[in-house]
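What follows is one structure encoded as structure tokens, with my remarks underneath.
The other protein chains are all here in position, but one chain of the complex has been omitted.
Up next, subunit A:
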Amino acid sequence: MRNIQYREALREAMQEEMRTDDRIFLMGEEVAEYNGAYKVSQGMVEEFGARRIVDSPISETGFAGLGVGAAMYGLRPIIEFMSWSFCLVAADQIINNAPKMLYMSGGQFGCPAVFRGNNGAGGQLGSTHSWCVESMFSSVPGLKLAVPSTPRDAKGMLKAAIRDEDPVFYLESERMLGLGARGDKDFSRYLANGKWAPPSYEEDDNFVIEFGKADIKKPGADCTIVTAGRPVHFALDAAEELEKEGIDVEVIDVRTYRPLDIETIVNSVRKTNYCVVVDQSWPFASVASEIASQVYERCFDDLDNSIIRVNNDDVPAPYNRTMEQEMLPNARKIAEAVRSVTYNS
């Protein structure tokens, strides 16, 4: 596998797509001359010019809505929110306009726009900058929600998102941008023992990861862990831990919350008979709640115990580092959940 950083994967995805389709443009705060607040779009303005890499003023309602209008006309905007936490001021445009246009116009006007940016806590930024948006947006019909967890997925899913005819919310994580860099905690380490799914890296420009297809990041027989995004890594850490105790978990990365590949989840639970759902949004009415509910509806007779959810704690994200880490889902909490549902605690 190529050793490519998560942020490079995002950049490559945008570059490759922009080279073949002039309708695609990137707009956001500091994306051009500053090279991106997190350097995701580094060098892109040199390659594509100011027509296509557009520095916008700090006005989320304005540029998110501009993206919707441009998409209705036929362009393919990529709108970068510096952080998804700032999308609340643009909520009208991204909840009321983007996903509903196709329906309200009786199929006449779609909105093929990608909204992307950093999501979730983990950098001691305090509660205004640490919001995890998935539970709010996954309930909106008309939106697609992509939550990539590895550099390979990040690239394949962003290319899929850009090619998609519908509005896609693409949730990255500031804490994952450096993932895959040499010496870093790299996804490839999970290949070490050979029996975990090898994510071979295609160089082909047409490498896309289709939405709605979950990825079994680690097969196992004893308990299903369902998750996506950054917590996939916590789940894999937990799996390593649990393996030492003889518990062989299956880690399912659902990759997209909408569409949700409930089929893969259900098939796994029917095999393992136990299920833990992990997501980094708040527990009340979370994505994990929805997935657990759907699994109950389908697998009631297959389950040998209740489903346990592992979420962020039900608090605004604190600044304090220890507290912040304690609030997040982590490997310890996931391992405990698995032990508890499988009666191994």
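Some points to look at:
Keep this in mind: contacts are C-beta pairs under 8 Å (C-beta built on N, C-alpha and C of every residue); 3 or more make two chains touch, one makes a residue touch a chain; residues count from 1.
Basically, contacts and distances are computed from a predicted model.
According to its UniProt record, the chain left out of view corresponds to "Acetoin:2,6-dichlorophenolindophenol oxidoreductase subunit alpha" among "Peptide ABC transporter substrate-binding protein", "Transketolase", "histidine kinase" or "Acetoin:2,6-dichlorophenolindophenol oxidoreductase subunit alpha". Of A:72, A:136 or A:292, it is A:72 that touches the chain left out of the display. Although one chain is not drawn, the whole complex shows that of A:5, A:41 or A:93 it is A:93 that touches it. Contact residues of subunit A toward the unshown chain are 25, 49-51, 54, 56-57, 59, 61-75, 89, 92-93, 96-97, 101-110, 112, 141-142, 144, 164-166, 210-213, 256, 258-263, 266, 294, 297-298.
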